[in-house]
Every structure is written in C-alpha cells, then in structure tokens.
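Taken from a larger complex, these chains appear in their original positions, while the remainder are omitted.
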Amino acid sequence: MTTQTLSESGRSTPQLSLRTVLHNAGIGLALLALIVFFSVFTEHFLTPNNITNILTQITINLVLAVGMTFVILVGGIDLSVGSVMAFAAVVAGKAITLPGFGPAEAIALAVVAATMTGVLCGVFNGVISAYWALPSFIITLGMLNIARGAALQVSDAQTIYSFPLAFEEFGSAMIYGVPVVFLVALLLVFVAWFILNFTVFGRILYGIGNNEEAVRLAGHSVFRYKVAAFTICGFTAGIAAIVYMARLNISSPIAGIGFELNAIAAVIIGGTSLSGGRGSVIGTLLGAVIIGVLANGLILIGLSDFMRQMITGVVIVFAVILDHYRAKYAAK
Amino acid sequence: DDKPVVGLIMKSLANEFFQNMMVGAQAHQEKRGDYELLAVGMQNETDFESQINAVENFITQGVDAIVVAPADSRAMVRPLKKAMDAGIVVVNFDVALDEDAKKQRGVELAFVGPDNRGGAKLAGDALGEKLGEGGKVVIIEGNPGADNATQRRLGFEDSVAEFKLDLLDSRTAHWETEEANSVFSNMLTAHPDIQGVMAANDSMAIGVVKALESAGRDDILVVGFDNIPAVGPMIEDGRMLATVDQFGTDMAANAIDLALEVVQGGPELEGWVKTPIELVTAN
Amino acid sequence: MAAAAPGAAPLPTHGSAFLSVDGLKKYFGGVKALDGVSFSLEQGEVHALVGENGAGKSTLIKILSGAFPYDSGDILLDGSVYNPASPHEAKQHGVQVVHQEFNLLDHLSIAENISIEKLPRTRLGLLDRKELNRRAVKALKAIGLDDIDVRAPISSLGIAHKQLVEIARALQSKSRILILDEPTATLTKRETERLFEIVEAIKADGVTVVFVSHHLDEVFRICDRVTVFRNGKTIATDLIAQTSPEGVVQRMVGRRLEAEIKEEHQDVHQQDVALRLDDLRTAANPKDRGVTFDLHYGEIVGIAGLVGAGRTEILRGIFGMDPVQSGRIFRDGQEIRFSGPRDAIASSLGFVTEDRKGEGLVLDMPIAANTSMANMDAVSKLGLLQFPAENRQAREAGARLKLKYGKTSDPVSSLSGGNQQKVVLAKWLVRNPRVLLLDEPTRGVDVGAKAEIYAILKGLAREGVALLVVSSEMPELMTLSDRILVLADHEIQGELKRPDFSEENILNLAYGRANAAGGQAQ
C-alpha cells in the first residue's frame, strides 16, 4: 500500500512501524471503523453474498474515479464523466444491437464504440482546457451538457436493450465470488498505480499538479500531458459504460446523472488534493470502497431513506476528520 | 397565418415516457395540421422553475392554449392562473393540480389524465393476488416529493392493505435503473425472504430484475409501471409479472384535442376526464 | 561561430562571441523592462550581469531561456537568429537556467526534482528509481550536500537547501550556457565557495556561465567580464581585470556612490530587555538543546550560522508560527506564549520572513495592498478601506526603500525580485514594531538599496526598536549587529561582541569549533 514514498533508498531503509503503516494506509482507518461497525450491528454485512454485492456496486464508481484521479492530479476536474458514460453507453448500445453481427463481433464493436466515444470526449475536454488554459470546471460542465444532449438525441431518449447473451454473462460472471467486472476495475487501479508511480509519464503528471510553470520551464509540453490525463478519464468513462451495459443489459441515456460527484468524492476522500500534485490511486480505491460500504451498510442497518442520506453526509465528514488525525499522528 | 398556437409543457423529455408522449403530440400536430405546436420540457424532474418559466414565456409569446403536465401540483397553480387571466385556455393533464391549492386561488380547472394511484393499485393487486395474504413485499419508490411518485406509492400501499401483504421495506431509487439495482440488492440481503417487488416505474423494475438474476433468485415477483418497450421481453418470459400502461403516446395528443375544442368555442372542461390505464401481463 | 555584434560599440573581448544580443527590447504593458540591451557571450567565460533592482537582468535571462518572447532586437546564436519559443527549445540549444524565483515541485521528492528535465528510464522505459536516487545523491554531493535524504519531499527543505537543489538540477544536463540568476542570495559562505569551485570546473570544460549577483566581491572573484544594466539598458561591458568594484558601482547607479558611511558605532547603553528566550525549543527541533538569550531595546542582534543551522526556526518559534515545544519566552519581562502570529503582532512584533514568494507576499495583489497587509487599522476606518491613506503609505514606504515600481495599484508580481523584497520590508516597517525579526532581509537587494536599508534598520535601533537579524551574509551581520550569536546544529555556539567581529571568528563557531577563536561560549 505504499504509494508515494520511494522504495529504493538513497540512504535509510523504511521501518515498518505503526506509523509508517498509518501514514501509507490513507483513509483506511475510517474504512476499517466502518466495516467493524457494520459487522457488529448488522447480521448480513460480512456474508460472502453481501461482499459480492458491495464489490459489484462500487465497480462503476471505481472505474470512473480511477480516470478522475489522473485529471485531479494535474489540477483539473472532470464534471462530464456521468454524461460521457451515458453517451458512450448509448453509442455502444446502438452498435451492439446493429443487425448482421455475430455476438463476438457485436461485443467487440460495442467495446470499441464505447471507449472511442469516451476518448473523444476526453480529448475534447483536454485540448480545449489545456490549449486555452481555461478552467476545466467550465469546459467539462459544457461537455456534461453536450454529451447528455447527444446521448438523448442519438437514442431518442429510448432505453436500448436486448444485448447478446455473452455480454450479460460477462456482466454477472464471478470468480470465487468476486465479480469479473470488479476485477476489471481492480486491474485498472493497478495499471493506474503502476503508471503513476513507475513511469516518467506518471511522475510528470504529479509535477504538473504541483507547479505547472516549473514543469514547463523544465522543458516538458504541459499541454500534451494534460490532454493525456483528460483522455484517460474519458477512456475510463467508456469502460464504465461497458460495465453499466453488461451489468444492467440496457443502455439508458439518462444513466450516470450525478456520478461525477461520487467519482470526485472517492478521489478526494482517498486523499488526493483537489488542487493537484498530491495523492494516489490506492487512496481512490479506498475512497470508492468507503462510499460503497456506507451505501450498503446503512440500508442493511435499516435506516429510513432520509436518515440514511443524512447519516451518509455525517459519516463522510467524520471520515475525513478522522483521516486528518491519522495523518497528523503518522507524521509525528 | 392565424392557426391557433398550443404551448405544450412537459416534464423531463429525458424520460422516455414523456419523450414518446411528445413524439405522439408532434405526430398528432402533423396529422391535424390546423394548429401550431410549441413544446418545452424540463432539464430534470425537480426543476419546477423551468415549467414556471415556460408558462411565463408562453404568456409572453401569446399562445392560445397551454397544455401542461405539472411537475409539482401546487407550484404550478399560480402561474397557470396568470395564464388563464391572460385569456389563455389551460388544460392540465398527466398529474392533477392539487385540489386545495386550486380552491385557494379560485381556479377552476379540469384534469385530463390517468389515475396514477389507481394504476399502481392495479399492479399491486396483480402481485397481491399471486402472493395472497401475508406475502412479503417491498416497494421501490420514485423520487420522494414528486407527485406521481407519491401517488404510485399510495396505490401500492392500498394493495398492501387490501391483500394484507407484509410490507418489509420501502425505499427510493430516484426512478433510476442502476440505483434500483444497487438498492434492491441490498434490500434483498437484509430481507432474503422477499416474495414480491413493486417498482414505481419500469426503469427501476429492470434494475430489480437484473439484481434478482445476479442473486440467482427466480422466486420473486416483480411489477412495474409505464410499459416501456424494454420490459416487453421480461414480461413475456416471466421475469416480470406485470406493468401498467397509461397510453402515454396518446395522452398529450388527446389533451391538445380537448384544448383546441375550447379554443374554438367549445364548452369549458370540467372535473376529471379520465384517460385509460391497463394492466399488462404475459398474454 | 564568430559573429561580431554588428553596429554596436566594440566590446572588450578576449575571444570570439558565439551569442550576441543587440538592441533587445521587452515591454510589459507600459513598463519598459528591457530598453535596448546589447551584450555578447564567449565560449568558456564567466560573464556577470549586474545592476540595480529592476534593471532588467532577470528579464533578459527569461528571454534567453524561452520563458517569454521579446518585442524587438536581435539575438544571434552561432550566427543565426535565436528566438526560442519555449524553454524546451532553449534547452535544445544548450541553454540552462537557474531562475531567481524557485521553480520546484513541492510534493515530489528531492531526487525527482533534480532529474525532472530528463527522468531516467529503465530498459523497459519505466522510471528508474535507483538511478534517480543515485544521480541525486551524486548531484547533491557535488555541491557539498551530503546529509540529505533525497527521497524526502522538497517542501521539507529550507530556502537555502531549495536553492542548492535548483543548482544541482541545472547541473544535471550538459549545457553550453549556464545562467545563474542570483544563486548566492540565500547561501552562506560554505555553499557559495562550493558553487564557485563548480563554476571553475565547468568553465574549464568550455561551458559559458552567466552569473547574476548583487555581491560585487563574488563577481570579482569568479567572473571574466561584467555587463552593467541600468534602467533596462546595458551601459557597458568590462573585462574584470580592467575595472574595479568602485567603477562598476559607478556605472550601475550613474554617479559616484558616497563611500560607505563607516559610521562610528555608538555603544548602546543597555536598555530594557525586550525579549528573552529561556531554553526555547520549537516543534521543528524538539530534540536538541534549547536556545537562551536576551534581546534589548535599541540593539541589533545578529544570528549567524551555516545553512540549516536552525536560524529560521528560532524566529518562527518566537513569532508563534511553529509550536513551542518547551522553554519560555519573556516579553518586557512578562512570560508569554504566542498562539500564532496574531498574538505576536499584537505584542508589537514584526517578522520579515525569508521566503517572500511563499509567505511574504500576496503576489497577485497590488503593492499598496501588500504594504498594508499587516497594518490594516492604519488604512481603514470602521472596517472601510481608506484608499488615499493606503496609497500614501505605500508611496512613502516605497520612497524610503527606493522601490522601483509603476503604480501602487500594480500587482507585486510585476516587480523585480529585489523590489519584491523591499515590499516585504515595507509591510513591516509601516507598522512601527517594537521588536523586529528579520530573516535574510536584503535577499536580492542591490548594493545601493542595501546601504539604504541598513541605515533604516540602524535608525530604528536608535529609536529604541529591538532587532534580531538572521543573515547568511557575514558582512551584512557585521555591519548591522551590536553582537552576533553563532548557531550550529540548533545550538548557540557562542556570542561575538563588536570588537571580535571577523569572518574567521564567525566561521569557526559556525563549524562548531567553539573557543578556538576567542568566541565566548555560552
């Protein structure tokens, strides 16, 4: 779970004390507290079935949040992921239901269609905001509207359905009780973690979030890296669309409303700074799990909808306060 | 040309039910050809303001009739009163304006539309008949605070009372497939003994059906509402027990017809002009 | 290769120029930053750029490094036009720069910062962490830093260490022209010496070094030629061997500077104790021994020490910026504890911090607003700003400190480095504090203005203000102080009275060789 601290040392070897663990565990402590709480106070929380449920339910948010991590690390934000996901799902839904393709081809076509749609939207976000140095908040808010309008236009506001069986099977497949779609998300997390920590590309992304001007003065093209970050985020929105389709067997043009806030929340609860340059995708994973565990556990505990919403807010606030003290103790 | 102009105010057209309704209205306009149609939707279902804005904009444009599916049965009364005072014919369809609110302002306005509560009860009754007394059911509600969501929940609760069903839980999934899928999965974990599900629209019913499939349960009955095309196969193969059709495609068109009659000097509408609803089951 | 600057007055040379600048102009809105700059560079020379604050040195450097374009004029490199569109392009031509203001990535490690231009890759194209850290250790060792964990984030470093990292980074890539914009402003003698050795070495390799400094002794130590700037113009280029510091100063200011007022130092008759530290330990330094001394009204106490000796942390502790771990602080004989800068200011303290960009200035705000930032009461009534009063205050302080600026409503970011430093000073001077803490108060300030500032500080002392000055410039400390405390390893190694002032004595104590040089250990 170490992420930022370097493994090869110039000098001293890291000690595996409580402090180092705390320091690197991110928001893990709050997560642990939640898990213990729900295990004690509900009957079904720690059952294999429920864990499978939780993993399935966090998958889409996790996939979106992985891409969002890249954008936030370079100091940007992407409000369009929910809409782009819907748009990608609609385009892929149109593709997969085209007549005259075998199931395998249709699925391949859909995957390509969804990711390409996501990538194109991401490139648009990145190019416009980076080239003119415009606030990505506004550009991606524009894209939020564009992609949603496009999704509705393309689908004529109709739910698209009846996908090949193989596709549905992928959506509900399990390996030892772990949903395959979650494994896909986990693979994305791993790849992102690897890219961010072990490639030059990743380190420069961090650098841009820290001090864009310094990276420019060091002779790098900030523009390209930023576009790349938004493109990755668009790509993961495309993947999320695939997961959505496989899981629900429909493409709905109104899917994903508000998903951007959840994805951003996962990233920030995971300790990534909204101003860029600091954070990790492992934190994002933990953040997404926290949100998922909370949503699941509060229903199991039998809270009414309204109380649940309130308590969700309170727990999120407490989690970050708790994390503040964890980080402080770890830094001592 | 001096064809009468009809302003149609819809709810969110992103909802395929209303989109189809609007397509129906446009087809109707083309067919009749003797009036002009201006149609406006809302950005989202809770965006009451945009409907009020639409009424104001229509008054500005001087339309002859406003045909409106109110997003909130109370907020719309005053602006519609303003329209009526400006001499515009107003027809209320889909969701009825609140009686009290109308009385308070001295508004006399008929309602053209289906009975959401009655419709929901049709679906609930279908479930109740299958399960019998003591059947364990849950409700997946629409957006809390939305009038049609409230009506449908009340309709389901009527069935629960009539058939003495055991209501285990009742939660919102905000009309949304993915949320219904997650929320219902969690409800199923908490209450593995659920026998029936009443979903307040078909989008949520689809999410419920998928959750049952992933959980490997084929012993739980699901009813929905709206009869969108995507649930057709599910009803056919028994994954869903029933849904309710309000014939939305014709609803706006019918309301427009009624409005045009009044514009052309016909008598004012009165009371509740009920439009048909029908329970849809496998054959 | 050779390209004589056409049309320009013949410049004294001892080789052939490969870069020549002629009639270069650069405007920022109405401000003429460069108003006709001409000079040339020869292979393997060390070329000094000197001039008052705001004369245009950094602007020229930014143009050469591709940070921004110029408006008119010619730059020829190897005989062809040179107009780099980006820092990247400048680097491809072998131009490497250490800018005056830091350009570091706070949350990345020291090692990553050092190699940011070209991060090492493994054969698989991945980041080569081992090589990264190895390079960093080596690079830091080369400039004399060998007790630093290169994996730590930059944000954990003090200002001087940051400067050294910047230099180490610039030395990473092979360059033809290495430009150093005031690299020594925050360094103590030890690091400066080390830097000079490096400059000698790379010069021997044929690299051309451009060196900016307000310390003429440094210029005369290592440079071959010197170009003097005044008001955006180059006045002349001289061979160091054929000129003198006095001559350079005269060209800089356009007149003869009065010989430094070797003002007779009056013995301060001991006034009351303004501030007493008793075994003070701060959070930044919880383990070592505490610090104990008295600061009287009317005296100036200097604190000397090598980089990282712990000078800054004492001032931060006093001012309530870092939590006090143990020990006591007395103000006018009363024990107090400042829970933050607010309390300290209320107790009539002021603190000129060392990091003007990070903690001294609100860069995007007007000069007037920065000047009044700690003195809002004087420029407001009932919470309403009195703009005429604020502007008057800024103008007066500006005049007092010889600030070079356009309008008081210009943002501070449009000022040159030295002038920004003067705004930091102005911010505290307008408050008329009773106790003034100063950390590197003249960082980047030119010779003339420095003398002015010294006079102001001494004047304050005469009015009874207590001053505590941290500086890496020993001449500065020796000019200003009534006594000097020398710090090493977070401990006071000794105190020097005025008659014992000498660089040798200070250094001996600073290296921890107490008593060896007559300093009285406490």
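As written, the chains take the letters A, B and C, and residue 1 is the first residue of each chain.
Assume a residue touches a chain if its C-beta (ideal position, glycine included) is under 8 Å from a C-beta of that chain, and two chains touch if they have at least 3 such contacts.
This structure is a prediction, so every number in the text was calculated from the model and none was measured.
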item	value
Counts per chain label over the entire file, given a single displayed copy of each	A x2, B x1, C x1
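To be clear about the criterion, only the chains that are shown with their structure count from here on.
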item	value
Distance from chain C to chain B - Cα centre to Cα centre, in angstrom	71
Centre distance in Å when chain A and chain B are each reduced to the mean of their C-alpha atoms	34
Chain A and chain C, separation of their C-alpha mean positions in angstrom	44
Junction residues of chain C, two or more chains touched	none
Shared interface positions of chain B, touching two or more other chains	none
Chain C-facing residues of chain A, complex	5-12, 197-200, 202-204, 206-207, 210-211, 213-221, 277-278
Chain B contact footprint on chain A (complex, rising order)	42, 44, 47, 49-50, 53, 56-57, 60, 148, 152, 156-162, 172, 244, 247-250, 252-257, 295-296, 299-300, 302, 305-306
Chain B to chain A touching residues, read off their complex	13-16, 19-20, 23, 44, 144, 169, 171-172, 176-178, 181-183, 185-187, 189-190, 203, 206-207, 210, 213-215, 228-230, 233
